[in-house]
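As you look at this complex, bear in mind that one protein chain is not there, while each of the others sits in place.
Read from first to last, the chains carry the letters A, B and C; within each, the first residue is number 1.
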């Protein structure tokens, strides 16, 4: 039986929520515009202001120079930011994944060097995972690093690297020894300076002209031994161990929340027919459920558990919710949308045409379903 | 590009439709109750009255003693009967499949012996396909026939055999030579007399107590050589060649039409909210589309084509439609249903709890999707 | 879940599970007087809502165990009736009391004096009505207000839900109800009682869904087709995940109500019921797809669970009804922002603000 135990936010957590809410109200008052969560363009200045409040790298332990706060506290901050349509992309990868990686697998030097800078909003990371021929089959990466004096020579190409155009480092999954039979063996993670010689970044523009994604080429890039993350050959294990963190967060289902909230404000004073009421009631119910599941995963992480299946279910359900919410908003809007329109209409138009990319982040749902099946099967066998 | 070319019914076809409509009105006036299409209990007397009108085995050519009518004319008759909730189960297998089989693969003796009796409503058939360990993987059948003096000795077990409790013969797919490597080789179809020694039939009752399905056991049943259908070893080819006929007909999406029509009559004088109107509008649109596709396949069959992919798409879309229509009806009914209630409520309750079995007939949709994919791929390669 | 809730669930699950192992799942799925007596003795039919440690979670735990075992006994109904009576200040006589609030219909008060009321009308879909000694129903006065009344059923027409659980019509013909069996508290109205009933149905359904998940995972791992376990096919995996996801979502929706502030409980219960309505169909359909025809046969356990889901999703208000209610509570000119509603204040704080008089 999967468990999504409910525990309400504590008084301290609620106080934190109010602080973030106030902060975002102030940001809005200062002219920050509403965007579609992790799909909005990066805003480094904003990310630094968030960092200045102590809200980047929140779960980094105190002994590593972090605030040492809980996964739930981080959940509270992230959900408030997304609800307000904050542009969190710049610090997002470092906050969500890289910091955890350094804490768990990084050398003392990495921890000393990078963790305080993440917390300060002084360094941005991106992830070099997918390749032209790999897609969901991550283990088939061809980018390879060969041994050289004092380090590695990196060659290959990554695609769909979000934020490479402004980041400082790309955490690159690559092959450090040949795949003999089992392709999950012999992979490693390298911390590659995007300004190093031999690195080139070129944009992959989305259908609406947006530039989140990039190709990153490595042409004999020298990576010193000190920049291997974790152990040589442990890349696969390191990457997959982070998936519960990556998949269950509110970023998985909150892209359209700001649009929903705006639409809702308009409806409050409108003459709303019965079917719209019913449909909004359903959205409320689904959202309450998802949020409860996501929050309970954060609680489980704080208890030291790794609820991977639960996280995969939340990701899957969350992306469904986003697609349905967009469809519903489109129906509520009641007609043709102009992608160039200001305010709600333009935002909704962006959501409609970029929605297909929402399901693709963090592993396609098809692959996740196999993960869930295997885990359910294993649990069942163990309990039998 | 798949084609579902539209051609309206001709005046003669429309006249036939009116005849059937009148016939069914008379049957209803005489007390025939409304049921769920091929899911309703068999009524041999009714089937004989339909046969008396010349509406069973309609497409059997005149040279075989049949009426020699078109697939479209058969379509018209079947759709009118289903719309009126007629109990067509008794003659259904013979009409839809077995007659075609005899025409295409049967010996002269079979054609002389069986075809006129099908047309007369004087013989009922059922199909022995699935087995306990085969399911959708039909080629893995284990029922086997071994050579003996003047015929075959049949041993094995079939399941989900609709109507075996009242039928005369079961057309049995069995293994006549061992599977060596390719399991599609070495299968044959035997015409087995259900009253023969060694045949036993036991009911498989559905969750609502209904008895459509049976287990059929064969214990050293002697089947004379004259009762092999087609060629020994051609079973797989014979079975799969009939799928376009089996899958595209209105029986694939009309089970709930009588319930829809009844509900519709009630709504006409009710105060109907906007969302119900919208939802009925959608049902109308989907139904019009499905019917147009199904009719165009009948036209293609009359032109001598075998639109297998189109037929599989109609089956898939049709079962979706049925499930959605039931869900919609349940919503329209607006509350708790009592399975023991008379009229619409009881009929709808039956539809709700037996709906899961609707998708399973004629191959699961998963298997059909693979069929469609392969065919689309092949067509694409050929045109490239 | 609290420790008490966990204990209630486990003990009940064990007792009924043992009985099912002995007599079969079909046997415990229909009224079994012997088992009823045993559970009564264990106190499952008379949990006291006034006990301080007994709350929503504990009643839901019992409902979940009932659903998980497809237990055909009115434990959930007895619990709901006990809570309604306690909230309304009615002292119930002994014997089984069941609530008659599923459809939302109410009786009419045709006469009143100091000694009580005379009520009239019909109560449809009364769960386990034929086994009940007392029925709790609302009756509407001429001024539109309602009172809760406890009455002995006199005449009845039997009916059932998809699972064969009794859902009877109680005909009330100008029946007298003594003042002691009439509530004076107006905080508990049909809405609150039905919302709690809806939540308990969602909790029971979550239990049934968990059992379906077990069945489906086991079957998909054992059953072979095309030379492999069917669970290795993506199409089946997708169904299995749908089944598991629907179960998890329903349970999460139920548990979300436990952390809601008192003034949000009706809304969150409504949301739980809507979630059940969204999930029950996909869950049951996918489960039956995995099993194929075998799951729809009389002797299979699957449909003992799925037939309950099909009925439970509509009892105590359909998805549509509760979704419309939520829509009304979300959209009106003075409504707070959507996000404020979705992220409510702390239950304890909110309880202080709304005082102690809220029914739950």
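Keep in mind that, in the parts below, a contact is a pair of C-beta atoms (placed from the backbone, for glycine too) under 8 Å apart; a residue touches a chain by one contact, two chains touch by 3 or more.
The shown structure was predicted, so the numbers you read here are calculated from the model rather than taken from an experiment.
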item	value
Chains in view touching the one left out	A, B, C
Residue of A:24, A:145, A:337 or A:376 in touch with the missing chain, whole complex considered	A:337
Selected residue (touches chain absent from view) among B:182, B:195 or B:268	B:268
Residue among B:154, B:239 or B:293 that touches the chain left out of view	B:293
Residues of chain B (touch criterion as defined above) contacting the omitted chain	1-11, 14, 17, 79, 83, 257, 260-261, 264-265, 267-269, 272, 274, 276-282, 284-293, 296, 310, 313, 316-317, 366, 369-370, 372-373, 376-377, 380-381, 384
Touch residues of chain C, complete complex, unshown partner	233-235, 238
Absent-chain interface as seen on chain A, which is shown	133-137, 140, 160, 204-207, 209, 213, 323, 327, 330-331, 334-341, 349, 352-357, 359-360, 364, 366, 369
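Operating definition for what follows: only the chains that are shown with their structure count from here on.
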item	value
Interface ranked first by C-beta contact pairs	A-C
Centroid distance [mean C-alpha coordinates] between chain C and chain A, Å	38
Approximate Å spacing (C-alpha centroids) for the pair chain A, chain B	50
Set of chain B residues in contact with two or more other chains	none
For chain C, residues contacting two or more additional chains	319-320
